[in-house]
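The other protein chains are all here in position, but one chain of the complex has been omitted.
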Amino acid sequence: MGLREVLTPFTVWKRVFDEPVTIKDPIGRPGADRYRGFHQNDMDKCIGCGTCETICQNAAIDMVPIEGVEPEKGDSGLRPQIDYGRCCWCALCVDVCMTGSLTMSNEYTWVDTDPDKFRFIPGIDGDWKDDVAGYEREGQRVLSGVERIHMEEMEPEARICNFDEIVAGYTREEAVLEADRCVECGLCVATCPAHMSIPDYIAAVRDQDYDRGLQLLYETNPFSEVCGRVCTHKCESSCAALHEGDPIAIRWLKRHIIDEVPFDRRIELIGQPVEPNGRKVAIIGAGPAGLTAAFDLARAGTSVVVYEALEHAGGMMRYGIPEYRLPYDALDRDIGVIQAMGVEIKTSCRVGRDVMMEDLQRENDAVVLAIGLHMGRSTRVPGTDGPGVEKAVDLLRRITDGEEVPVPEQLVVIGGGNVAMDIARSMARLQKAKYGEVGITLTALEDIDHFLADPEEVVESREEGVEIFDARGPQEVMRDASGAVTGLRTWRVKSIFDAEGRFAPAYDESDERVHAGTMVIEAIGQAADTSLLGEALTEALEWNRGRIRIDDAFRTSEPWLFAAGDAVKGPDVITAVADGHRVARTVMEEFSARQVMQ
Amino acid sequence: MFSFKPDRSQYPAAGEDGKLEIDLETGKYLKLWQGPNHPGITGNMSVELTVCGDEVVKGTTHVGYLHRGFEKLMERRTFIQVFPIVCRVCVPEPDFNEYCYAAAVEDLAGIEVPEYADWMRTLILEMGRFNSYMMFLGGIGGALGLGITGQWMTYLRDIMLDRFEELTGARIYHMFILPGGVRGHLPEGFEGRMEEVLDTAERYLADIDRVMFSNSVFKTRTQGVGYIDPALFEPYGVTGPNARAGGVAKDLRKDSPYLVYDQLDFDVVTHTDSDIWARSNVRRQDVQVSIDLIRQILRKMPKTGPAMAKIPNVLHWKIPRGETYIRGECSRGEYGYYLVSDGSGYPRRINVRGPSYTHAMALLEHMIPGTNISDVAALMVSLHTYPPEIER
Amino acid sequence: MTEASKERLSGKATVREIFDVATEFERVAHRFYSELIPNVSKNIRWLVEELAEEELEHVELFSNLGKNPEVESVMAAEIARPVADSKFSDCVHTPDLGANPDDQAVLQYALMRESAAMDQYTELAESAPEGPLKEAFVFLANEETKHKAELEKIYYEIVHSGGV
């Protein structure tokens, strides 16, 4: 050890002259751009899905109602409140946020003497509410899957030659992957007309517990084969996942469950109805509403007979929806389960002809009317009377019944809803078989963005060769000297909706077009055929703008008569199912009330 | 100048079975508690010393002052929810927890992490190592009465924390390494600001060399003090700089390269003396290795690329049944996570293997007898232990 | 060609003539819808009832105007005969909608009538001498325009929806 080692340390005395490195006023020092400071929440963007609460490992987040934010489709109306006594600033809530509404500011100093102040609602409280800097997740969310698992479907060339089902259905692996994307927020449940336990049955798919899944399905819907294929799946339009990706394929997952449970097992799982209660109910119409009501009533021990005018049960599910969307055997399985509950379905039995309404009234404790909308409307523009002009519902019914229908080489469809797509695509298949080519023009009042048909129907129709002319208003069915149809004359629709969103088409008469075709099919709207009621009952009933008046519980003005389904409400299978449950409940409540009276 | 050679032939007295016979009633011995609240850098642990004169005859380590039951807490959380907890096991160098946990989950779940994330993780770990060494260099100075090093090192650590802050969004618990990757990319202009930090650090470290390693007092008090016989390394599970100071050139970064260490150029620092001086020197040199590595990483790492692999929905992420062990070379030695999954959405068991577990317990207790009271602080610091790793 | 038609083509008409035709137009319409009510099925009766009610309001409006001396004073004045007059006057003759017309048929007829009335009143609102009569025509022109728009919406809702 030398002198050097005694003296060297003193050389650092030079630092005496350095500026101090401490920060003079640390209170005002801003955090870095990415700093994870106090939370911010874009209240309009937030949908109250509660995913932030779920992921929080500190249980720091509560979902609370906010004044002025009401629950609505796809928004629970709740917003996160954060307890800063627990928060650990990990920002998993920000990363998992389904909409990207939840972020963090770079603010990190907050002094208050009231500890309860530190339970605060980002987006409402906090001076840093609108600060730009602070933590936001980089890019789209990565903590839950963004892209939907692809569904295998037949290619257009393969499917146009036949009526085979297009959608393959998920394999187990695919279904589990798709089910994995669900965050179980449950926003979809309110949107589903039948309020199916969607997150729960998706969880059952994840767990590969198909028995549990099936039981969950049957709690709210006896038509899962049907709804798993053709449901309008409004649930998917309120799915939290759609905000930064594809909504969960809820419909396909439902179908997957039902695909995985064999028919006999379904009956086993549902179990037998309760003891007969001695009541009798007649249901008119074997569509989704009528059969759902029948299922519920039968399970509650009521003796149920369903009267169906057509040759087979199913209503529009069979006679409206083409086989390539909903194979008949799938529908038969759903109906089979309902029959296994003891429901008797009398087909080819038209009320008003084969059995009288008065008899039904007399012989039953209640009658449920679920007749649907089976009468096609006509535009009644000039030229619609006479051969060569058909209504879509009639044609679809005839195709289902296996009847020979006229198939011209070139035809025109009027309408932009699913029925229009159904008939166009059905006729396309028949044309393909007959001529080897598709010759279909479809015209609709609506512009393509406002079609009532499901977007995938439009896409698939086009793939199959249907030529779509949107925003065209039909003016005349053109006929030649012999009276044969030669085409449809249309005007362009300038605007279709008024300020209130009601139909009020305005035409540009100068933009006229004639769509060639030797047949015109009208698929514009449907009406209920209420002639079965007979004059006396029609007079006795109260009506509401053309429809039988019902109350919230589906009671008509006649105490023994109830009505449900498209004929009174509409517009789709799942709504009809929901109606069926509701009307069944009302009927049972009515029975209990009568019991008390006696 | 000074030489301290205690005569151990007289005391403490040993019984026939070789056990020490310490009878406090004799007045010959005194119990003295070093910690848990002492101003050193070893954190909240205490050593119960039995002294005779100024010589320590026995030392017993006591921990439990910051036991929060992390391992148990983790069992009650989903795999993603464990992520914010792990870093809290070690304040000065939390990132190893994040890395080891993430890598363990990835190993069991079969997830391939994107290249960018591997580089970023390496960068984070080296930045953390730098900070941890700052704590050490400040601490060892403080333990021997050199207050200035602590101030400088705190400053250097602080400007490195600034870089952590702008990169990860937090200063202490970065929570940046997610299972599946990392949370983000380098901010614009990060390399330049990092270079400023490294440059400043190098200037200050040069002064550390002057004030500490060229200081006769420091030398005298550390050379030959706190010697660990390399033969004890394996029985006592000694790893990291503590072992390297005894000539064992083991460094997991080299021996079992993880992340991108096989693409980086660096040497393993060793020393032969295995005393406090050697351990301090190894760490001092290793800071330079870290500084060089940070520079290399920033130069070599890809500029773009995904930061995260595709992972399942974390809200119901189930990890396949199995067990794994992931380790890395942290500033104190082998850091590891032993993860057991029973196939559910919650870990069955997570065991954190921190180097302090062996260094501060069995090893320290073995070393203490015979030291001078005034050297105990330096001895404790020289093992570079962080008690939360022990009690987790 | 009848005398009346010839007169109508002459291009000029007295206010009284116009007034009488309009009164008759509304009266006939009210009677037509009122008589139709029992002939239609109950489920579409609401529609005919609403139409009858609207026409009744117009009939009352005209009968009040007739009693107004200010209106009486301009009855002899001549004004331009509206272009739409012939279509409008034809509506005085009621059609045969069949024994049990449906909602669509009633709506189509009502739409045609409203359309004629809207055109007629709009023109008259332009040409009528200042005073309560002009005000009445302005009011009616507005009313009929609104009715027509409303009927069109109902028409589209009934006929063109349900095409899901």
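The letters A, B and C name the chains in turn, as written, and every chain counts its residues from 1.
By our rule, contacts are C-beta pairs under 8 Å (C-beta built on N, C-alpha and C of every residue); 3 or more make two chains touch, one makes a residue touch a chain.
The rule is simple: contacts and distances are computed from a predicted model.
Candidate names were "Part of AAA domain-containing protein", "NADH dehydrogenase subunit C", "Sarcosine oxidase subunit alpha family protein" or "Peptide/nickel transport system permease protein", and the UniProt protein name of the unshown chain is "NADH dehydrogenase subunit C". Partners of the chain left out, restricted to shown chains and counted across the full complex, are A, B. Among B:Val105, B:Met120, B:Val211 or B:Val340, only B:Val340 touches the chain that is left out of the view.
From the options A:Leu102, A:Leu187 or A:Ala453, the residue with contact to the chain not on display is A:Leu187.
Interface note for the absent chain: among A:Asp18, A:Glu67, A:Asp116 or A:Asp130, the touching residue is A:Asp116. Checked against the hidden chain, the listed residues A:Asp44, A:Glu70 or A:Asp551 yield one contact partner: A:Glu70. Only one residue in the set A:Gly48, A:Gly439 or A:Gly487 touches the chain that does not appear here, and it is A:Gly48. Mapped onto subunit B, the interface with the missing chain covers residues 63-64, 67, 69, 71-73, 75-76, 107, 234-237, 239, 250, 255-256, 322-325, 327, 334, 336, 338, 340, 348-349, 351, 353, 357-358, 361-363, 366, 390-391.
For subunit A, the residues in touch with the chain missing from this view are 48-50, 53, 61-65, 70-71, 76-78, 83, 85, 115-116, 119, 185-187, 189-190, 195, 199, 578, 581-582, 585.
To be clear about the criterion, only the chains that are shown with their structure count from here on.
If touching chains are joined by edges, the resulting network of the protein chains shown is an open path. Centroids of subunit A and subunit B (each the mean of its C-alpha atoms) stand 56 Å apart. Between the Cα centres of subunit A and subunit C there is a gap of 45 Å.
Subunit A meets subunit C in the complex at residues 232, 373, 377-380, 415-420, 445, 452, 498, 502-505, 523-527, 530, 538-539, 541, 543-548, 566, 570-572. Remark: subunit C residues 41-47, 103-104, 108, 149, 152-153, 156-164 touch subunit A in the complex. Those residues of subunit B whose C-beta lies close enough to touch subunit A in the complex are 1, 77-78, 80-85, 148, 155, 162, 165-170, 173, 175, 180, 183-185, 187, 207, 210-212, 214-216, 219-220, 307-308, 310-316.
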